[in-house]
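Let's look at chain A:
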Amino acid sequence: MTPAELRVENVTLRFGGLRALDSVSFDVQPGSLHALIGPNGAGKSSCFNVICGLYRASEGRVFFGDVELTRQRPNRLARLGIGRSFQNAALSSHSTVLDNVMLGRFALTRGGFLECGLRLPWITRTERRHAERAAEICEFLGIGDVLHTPVGALPYGAVKRVDIARALAVEPALLLLDEPAAGMNAAETAELAHTIHEIRAELGISILLVEHDMGLVMGIADRVSVLDFGRLIADGTPAEVQADPEVVRAYLGTDHKENA
Partner candidate 1 sequence: GTKGGGGDEGGEGAGGVRTGVGVTDSTITLGVMTDQTGPFKNLSTGITHGNELWVEDVNAQGGVCDREIKLEIVDHGYKADTAKTLYPQLEPKVLGMVQLVGSPVTAALNSDLEGDEMTTTPASWSSELLDNPYLMIVGTTYDVEMIDGLSYLQEQGMIADGDTVGHIYIDGEYGFNGLRGARYYAKQHNLKLREVKITSSDNDLTNVVTGLRGQGVKAILLTTTPTQTGSVAAANKALGLNVPILGNNPTFDPLLHNSPAAGALDNLYVVASSVPFSADIPKMQEVARKYEEAGFTEPPNAGVPYGYAVAEVWGTVLRKACDNGDLTRSGVHEALQQTTSAETGDLVAPLDFSKPGAPATRQVYVAQPDKSVPGGMKYVKELFVSEDAKTYQAPHEG
Partner candidate 2 sequence: MLTVRNLHVRYGRSVAALHGIDLDVPDDGVLAVLGSNGAGKSTLLRTISGTLRLHRGTVSGGEVRYGERRIDRLDPAAIVGLGVVGVPEGRQIFARMSVDENLRAGGIGARSAEDRARARERVHELFPVLAERARQRAGLLSGGEQQMLAIGRALMAGPKLLLLDEPSLGLAPKIVERIAGIIREIHQQGTAVVLVEQNAVMALQVADQAVVLETGTVALAGSAAELSASEEVQRLYLGGHAESDTAAEEEAALARRQRVGARGLSRWTG
C-alpha cells in the first residue's frame, strides 16, 4: 500500500470548558517519520483519538489521502490502512500474545459465526496464513519466544512490544505510536529506535510518533510538531524545534541537553 498523506486541519476538541485541542493543523508526509511532542496533558493522545475516530472533533477535519477520517467510524480505520498502538497498551491480559496480535488481522480476514464455527477449509487456510504472518511480526519485534504466554504475565517492556506488534499486524500504511518507549531503558530504547527505523525503511510506511524520550525523537524523526495546552506551538525539523525557545520553556526545560 502506498502511504497517503495525513492532514490534520484546524482540529478543535472540547471537553466541557477544557480545550484539549485548539485549532491544530499539521501534515504527515507519505513515508515520513513524524513526531508529536508536548507536555503532559497537551493533547497528544487526544489528537490520536480524533484521528482514530474515538473522539469526535468539535471543529475541523482530518484527511488521510482523499478520505475524511473525521467522518469515519473507528472500525473503518484498520481497513483504510491505519494502525495504532496505545499509551496504556490496551491488550487482553488473559489472552496469549499471538491471540492479541491476531486481532490486528481482523480487518484483513472474513467470515462470520457460521463460517468460522464450521471451520470451512478456506477459513482454516487463511487463519493459518495470517497466524504465520503474526508470528513473523512478533519475531521481528523480539517477542517470538512468548507467542503462547498470556500477556498478563509479561514484563512491561514486552507488553509494549506486543501492542506495537498488534498495530503492525493491521499492515498499516500509517502507523500511530503512542509513547512506545515508555518504561524501557536506554539500550532497549535504542533497540526500539532501530526497529522503528527498520519498519519505515522496509515497509515504506508513514509513522506518527508520540514520545517523551527526546533522544529517540530527535534521533529518528524527520519532522516534529509540538503541542502545548492543545495548541500547536512549533512545527519543523528536530533541530529547529529543539532550538525554539517556546518549546524549551513549555516542554524541554532548562537542562534538557543533559537530560534528554
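Methods note: contacts are C-beta pairs under 8 Å (C-beta built on N, C-alpha and C of every residue); 3 or more make two chains touch, one makes a residue touch a chain; residues count from 1.
As a selection rule, all candidates are chains of the complex that A comes from, given by their letters.
Since the structure is predicted, the reported quantities are computational estimates derived from the model, not experimental observations.
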Chain A in this complex - touching candidate among 1 or 2: 2
Sites on chain A touched by candidate 2 in the complex: 15, 38-42, 45-46, 87-88, 133, 136-137, 139-140, 142, 144-145, 153-158, 168, 171, 179, 182-191, 193-195, 198-199, 202-204, 212, 214-215, 218-219, 250-256, 258-260
